[in-house]
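One structure is given below, encoded as structure tokens.
All protein chains but one are shown at their positions in the complex.
The block that comes next holds subunit A.
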Amino acid sequence: MTVALEAQGLGKKYGKRWALSDCTLDIPAGRVVGLVGPNGAGKTTLLNLAVGQIQPSAGSIRVLGGRPAEGPAQLAKVGYVAQDTPTYAALSVADHLKLGARLNPSWDDALARKRIERLRLDPGHKAGKLSGGQRAQLALTLGIAKRPELLILDEPVAALDPLARREFLQGLMEAAVEHSLGVVLSSHLVSDLERTCDYLIVIVESRVRVAGDVDDLLASHHRLTGPRRDPSTLPADQHIVSESHTDRQSTLIVRTDAPIHDPAWTVGQVGLEDLVLAYMSAEQARPTLEAVR
């Protein structure tokens, strides 16, 4: 299995604050990866490191086997749709396609034109006059027509209304399938990622909390409900992600690969949204959580 992105002890410091710390990740190639976490968790920092926009303060990162932004060949392999989907306001849609064609040797002009036509964007229109959704689609078109092996998108739908959001993600998924494109997509909303991603990374307070195949994650996380008890009495292979207690009852979300035999628990499924929320709201600095990946 080839690796899309591998990070070893990766960290980025701004002044005295670590925006991302001790991040160790292996993202397999050809997957649609969701990167989720609250605002300010370090998602943008991780993505900016992956495209070489910024340099790490600690550790190392390799994308598709190369150092990010190392040279034209590496840049050609990785597409990036940055936060707020920037475009040149004074340049027309056609100018943007020309820009893409001039600056990318692997540019697929037919693909770009087809997409623009299907989106019913007027090529003569200035990008500054486009709606947020159209601008995001234009930025996505630039990213796709560059024909990268991996396309990285930073909160591309954050500013879009629900309809534009769905259209954008649909277009992205079609392209990913058609061109067997690896995708890394960040969002602070799980619902954006639920339908699109098959691999999930949860990042909270500048640290990676959990990363893995979505199906594996769903299969290995369970909601346990039962009479109130001390969580430290659980078997060693059950890692508590979150816990809540009332006077008589305890509800735990645990991660384990083994079946749960304790008859005192009622075992329930955990949806992706609940799973992410459990990690996001988990107490900080819990050593067992650090070990879980």
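Here, a residue touches a chain if its C-beta (ideal position, glycine included) is under 8 Å from a C-beta of that chain, and two chains touch if they have at least 3 such contacts; residues count from 1.
Rule of thumb we're sticking to: contacts and distances are computed from a predicted model.
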item	value
Name under which UniProt lists the unshown chain, selected from "ABC transporter permease", "Putative tricarboxylic transport membrane protein", "Succinate dehydrogenase cytochrome b556 subunit" or "Sarcosine oxidase subunit beta"	"ABC transporter permease"
Touching the absent chain when the full complex is considered, from A:Ala41, A:Ile54 or A:Ile253	A:Ile54
Contact residue for the chain not shown (choose from A:Gly15, A:Gly71 or A:Pro162)	A:Gly71
Residue in contact with the excluded chain [from A:Val3, A:Ala29, A:Ala58 or A:Leu91]	A:Leu91
On subunit A, residues whose C-beta touches the chain left out of the figure	48, 51, 53-55, 69, 71-73, 75-76, 78-80, 82-84, 86-91, 95, 98-100, 102-106, 139, 142, 146
